[in-house]
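This is the structure, below, for whatever I ask next.
With one protein chain held back, the other chains of the complex are shown just where they sit.
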Amino acid sequence: MLLVDWLYVGVFVAVGLVMAALPLGIVWLLAPQFPQAQKRLTYESGVVPFGQAWAQFNVRYYLFALVFVIFDVEVIYLYPWAIVFQRLGKFAFVEMLIFLIILLIGLAYAWRKGALEWA
Amino acid sequence: MGVNWPLEIGRAIALTVVMFTFLAVVTAMLGVLLERKIGGWIQSRLGPKHVGPQGLLQTVADTIKLLQKEHITPQAADVVIFNAAPLIVAVAGLMDWLVIPFAPGAIVRDLNIGILFFAAMASMTVIGILAGGFASNNKYALLGGLRSAAQMVSYELPLAVGLIAVAMEAGTLSTVGIVNAQIRNGWYILYQLPAFVIFMIAATAEVNRVPFDLPEAESELVAGYFSEYTGMRFALFQLGEYAEMFAMAALATTLFLGGWSGPILPPVVWFFIKMYAIVFFFMWMRWTYPRLRLDQLLNLSWKLLLPAGLLWILITGYRIAF
Partner (left out) sequence: MGELAAFIILSVITLASAVVVVTSGNIVRSALSLVPTFLGITGLYILLQAEFVAGIQVLIYAGAITVLILFVIMLTEGGTGLRTRQVNEQVPLGMLAAAVLALILIAVFSGTEWPKASGSLPQYTAAPIGEAFLTSAVLIFEITSLVLLVSLMGAIIIARRER
């Protein structure tokens, strides 16, 4: 039964991609295609663009993504705990409490060290 | 194995086609129309009225227009990724609907890991957006993509926290299980109001809607990560976004408002009433609130919603365990 479930997921992805590509196919058939140098210029509010197209070196994007990865892994542990702790009683709750406290210390550290500041 | 593979595959294909068409019509086309009508109503003006009775065919006309717009690919854009990005966003929006129960027994597939699957598919949208931003070879698109990603990624955590709180109440990750638990015990919006609030805020941010639409703001970055996308490719991004928003609304009704349960009227009708109520609420917020600055937005998520959410989980856990 399990594999049938996921067969549906696989089919969804495959057929979904095909169906999403369908309108693009229609456009390819119907729409005009006259590529001209002007049209293909990168858009920069009407000004001719200059410089390489990469944003400034800025570590804050990385820091956000990093803290996110750490907490995402933490959240992973919360999912099975959520469904199981009811029958495992108080001890399970305390275990998760310890886990969360340790990670909240991490969040507090990140906060203090300015990892969560955008500016 | 006892499983009739060809039958299941055929059924799966049929369901996908139905679901995709449903999404394209009911969420994207009707949704955009609703947005414009509701916006008009809130701003004391008429929305689209010309095309079709009361403007109902407006989005149909828009779609036909978009279908014959030229596809322009900017020079030096990475063609493969540029074309793939809208597909990723559209399919990620579609995948979320796999675990939404419309009525008893009317769900594409009741996966055991229901809400985890939903969260996973929502996180795939970020990849599509980043890909679009990177592939466009345009500073604004790139910046928009990066900011969008930073925002969506920051709000995935409160979103997950909201989901986990509900999973704790219901004792299962399956959406059908959660609806059934609510039928037994009452709607979770009553027990889990903080989780509901956190979920709604996070959901709004996940789909880049006002007050969290800075990455797409016209005055800021042209159109953010989809600046370079013309015609139908742009429409696919929009389809993905609207499908995702409706999916969040559908999940909110499933998790907090009892899904399809309700007296007298058939379950499907109840489901749609509740889902559209939440969609209306999303749209109402859009036309009411000013946009948050990016640092305000990120602070809200990390410094308020996440700690509050984790605290709420501990409170709920304490309540259930003791």
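Think of it as A and B in the order they're written, each chain with its own count starting at 1.
In this text, a residue touches a chain if its C-beta (ideal position, glycine included) is under 8 Å from a C-beta of that chain, and two chains touch if they have at least 3 such contacts.
Just so it is clear, the structure is predicted and the values come from calculations on it, not from any experiment.
Every shown chain that the unseen chain touches in the whole complex is listed here: A, B. When the omitted chain is restored, the residue from B:107, B:173 or B:243 that touches it is B:173.
In the complete complex, the hidden chain is touched by one of B:24, B:98, B:126 or B:170, namely B:126.
Chain A meets the missing chain through residues 1-3, 6-7, 10, 52-55, 57-59, 61-63, 65-70, 72-74, 76-77, 79-81, 83-85, 88, 91-92, 95-96, 98-99, 102-103, 105-106, 109-110, 113-115.
Mapped onto chain B, contacts with the missing chain fall at residues 1, 5, 78, 80-81, 111-113, 116-117, 119-121, 123-124, 126-127, 130-131, 134-135, 142, 146, 149, 153, 156, 173.
We adopt the following convention: only the chains that are shown with their structure count from here on.
For the pair chain A and chain B, the distance between C-alpha centroids works out to 13 Å.
Remark: chain A residues 1-9, 11-13, 15-17, 19-21, 23-24, 26-28, 30-35, 37, 39-45, 49, 51, 53-55, 61, 64-65, 67-68, 71-72, 75, 78-79, 82-83, 85-86, 89-90, 92-93, 96-97, 100, 104, 107, 111, 116-119 touch chain B in the complex. Looking at the complex, you find that chain B touches chain A at residues 3, 5, 8-9, 12-13, 15-17, 19-20, 67-76, 83, 86-87, 90-91, 94-95, 98, 108-112, 116-117, 136-140, 142-143, 146, 149-150, 153-154, 156-157, 160-161, 164-165, 167-168, 171-173, 222, 227-228, 231-233, 235-236, 239, 294-295, 298-299, 302-303, 306-307, 310, 313-314, 317-318, 320-322.
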